[in-house]
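Only a single protein chain was left out; the remaining protein chains are all shown in position.
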Amino acid sequence: MFPFYRLFRFEKHFAVILIGIVLFSTSCFSGRRGKGDPVKIQGAGSTFINPLMQKWVSEYGKLYPNIRIDYQSIGSGGAIKQIKERTIQFGATDIAMKDEDLASAPSAILHIPVVLGAVVLTYNLEGVEKPLRFSPDIIADIFLGKINRWDDPRIRAENPDANLPADGITVVHRSDGSGTSAVFTNYLSKISPEWKERVGEGTSPSFPVGLGGKGNEGVTGQVKQTPNTIGYVELAYAVKNKMPVAELKNKAGNYVVPNFETVTNAAAETINETPDDLRVSITDAAGGNVYPISSYVYVLIYKDQTDEVVGRVLVDFLTWGINEGERFAEGLYYSPLPEAMVKRASAKIALVEHNQKSLRGTAGPDPMN
Amino acid sequence: MASDLTENTTSTAPRVNNPIGDRLFRGALIAAASLILIILISMVAVMFYSSRLSIREFGFSFIIGQVWDPIKGEFGALPFIFGTLVSSLIAIVIAAPISVGVAIFLVEQAPKSIARPMAFLVELLAAIPSVVYGLWAIFVLAPFLRVYVQPPLQDVLGFLPFFKGSTTGIGMMTGGIILAIMITPIITAVVRDVLEAVPVTQREASLALGATKWETTRIVLANASSGIAGAIVLGLGRAVGETMAVTMIIGNRPEISASLFAPGYTIASVIANEFTEATGDLYLSALIEMGLILFLVTFIVNGLAKLLIFSVTRNTVQRS
Partner (left out) sequence: MDQRRITNLIMTTLTAACAFGVVALLILILSYISYQGISSLSLSFLVETPKPVGEGGGIGNAIVGSLILLGLASAVGIPLGIAIGTYLSEMGSGWYGTIVRFVADTMIGIPSIIFGVFVYVIVVLQQGYFSTLAGSLSLALIMIPIVTRTTEEMIRLVPKSMREGALALGAPEWRVTMNIVIPAAMTGIATGAMLSVARVLGETAPLLFTAFGSRFYNIYLDEPMASMTVQIYNYAISPFEDWHDKAWAATLVLITLILTINIFVRYITRKKY
């Protein structure tokens, strides 16, 4: 006969807790959505677009409380991986998918540009008041390590009034794979044949010199804390941290400050060269008042939606985004899409379908009905 | 059941007292232990499978290769192995003696009224997320080292290759130090428990023979040495696998340099940095192969640590 009376309170407590947890857990499976439950959609991807996306999903959620959209920063590459696995319903990426990636996806994926970003050069130089000016070849040579002193004659030639110190340049780049790096190296590859050959472009370039910071905020932090450094970050990080932003000489020969106008212009001026699938690089764009290191941020969705409700919501959400959502862009330091691109993006969204029927225009005040 | 009791009540082998209970118990324990083996084996298997592209492509040269260029498709692990080993070595060299010192103070020296709150505070260090350590390192530790520590070191010892190069505050030295800070509470907490478990009689006997406090402590340490060794291994494991704090402050440059001021790169950091963004099968499989190499490095480091400790404690009296 098992001596129950000898059960130590130690075991009793343990058993009670265990049973409690088991009971609790089994009641906690939602059965993945019944009728009348809120529509739950997961998106993920670019960390760069996160603040704007959070604003969008929050504002959209105010319009339609029954729709819960979650967006999580896991990186542009993460978006591409996860959308191929269908663990997320939409992705956001700073860099367009490559052909091989598109080909290996289960079905066709559309790129919808939603907003613009700019990669700026920021630095830490005591005693330098006005923004420094750089021409493209100087930038390339700094990052190649060929120019390694701040008082180099070439830098001085472009900035005759600046109080440049006689110190070495410490380059700060990204250590993690990033769309920002991809855009920056894409620019460098266009303006410097040596860069293109030695390093190339991509999300994880092997920089010839410099320290690696983790994330935009890591590079910002290192540049801010360490004197005589120069690094590349997204515009918002430099501005919000009150750090200087360099003026770059663009293709037309003008020194431009990165701001909403010059970045949106980069998109507007390149509309005609933009291919039908909207995957395009707009760095080093032609045009007078154009900032040379600008880029689109894309939302990725499947052309053929397997779930009708989810599809309708996605279509409505994205349409809302590129129309009403754009007004939140500037407040968060993103540049809005030019009108011409909004039209083309809308046309792309109209292609999203379910069972060969376009989902466009099926959404009314409440996409659920 | 009753028959078991009457059968062997006079036997000296207690095991027979409740054979089913014992066997179930031992079976459950063996099952649990086997579970951990199964987990590791399946992890390694999955990783081997996912990294087969890279293994086939590079073979052994992966381990000795020094170039890490995802764009060109060249991958080599040596700088990362170097970075992991050096940063962990710095960390353990700094943290082990200090942690043991703290534990000794808390258990042997300090009066209970001080010891309890202090012990609590030290454990609090373990509660700080590694991301926060990284941020503190960027904004406080690195500038401090850059201004107050590295220049004097370079002035005095600059002829040694360890102290050459530009002093940015970001690099191997800072990485090692922040790791040391992070693993100290772990080692201290375990050593404290170990020291407290040594029976008071040992200390009393020593003191009764006229030994000083410190000499008594030495005896206690000898008693507890295998536990202390376990604590150090725990700390070392944490140092080798730590990602966030290190990658924010070590400079992330895959280069092998003798200088402590130079930037470095660890295996854990490169996996964390590049894994989410990596697209392309060779790239992904190279990163996973890095994970396998980390397994290997941890294995070897643990083995060496155990050997070292074994040789040191071989002649001392061990608690079973």
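Per-chain numbering from 1; labels A and B assigned in written order.
In this section, a contact is a pair of C-beta atoms (placed from the backbone, for glycine too) under 8 Å apart; a residue touches a chain by one contact, two chains touch by 3 or more.
Quantities reported herein were computed from a predicted structural model and do not represent experimental measurements.
Annotation: of A:Asp141, A:Glu234 or A:Asp316, A:Glu234 touches the absent chain (contact as defined above). One of B:Met172, B:Ile186 or B:Ala286 touches the chain omitted from the figure, and that residue is B:Ile186.
The hidden chain makes contact, of the residues A:Ile74, A:Ala96 or A:Val114, with A:Ile74. In the full complex, subunit A touches the hidden chain at residues 8, 10-11, 17-18, 21, 25, 28-30, 32, 40, 42, 44, 47, 50-51, 54-55, 57-59, 68, 70, 72-74, 78, 85-87, 215-217, 220, 234, 236-237, 239-241, 332-333. Contacts to the hidden chain, counted on subunit B, fall at residues 14-15, 17-18, 21-22, 24-26, 28-30, 32-37, 39-40, 42-43, 46-47, 50, 97-98, 101-102, 104-106, 108-110, 118, 120-133, 135-136, 139-140, 181, 184, 186, 188-190, 192-194, 196-199, 212-215, 217, 224, 226-227, 230-231, 233-234, 236-238, 240-244, 267-268, 271-272, 275-276, 288, 291, 294-295, 298-299, 301-303, 319-320.
The criterion applied here is as follows: only the chains that are shown with their structure count from here on.
Partner subunit B is touched in their complex by these residues of subunit A: 1-2, 74-78, 80-81, 98, 100-101, 168, 170, 175-178, 199-206, 210-214, 218, 221-222, 225-226, 229.
Put simply, subunit B touches subunit A in their complex at residues 1-2, 67-72, 134-135, 138-139, 142-143, 146, 166, 168-170, 247-248, 251-254, 263, 265, 269, 272-274, 276-280, 283.
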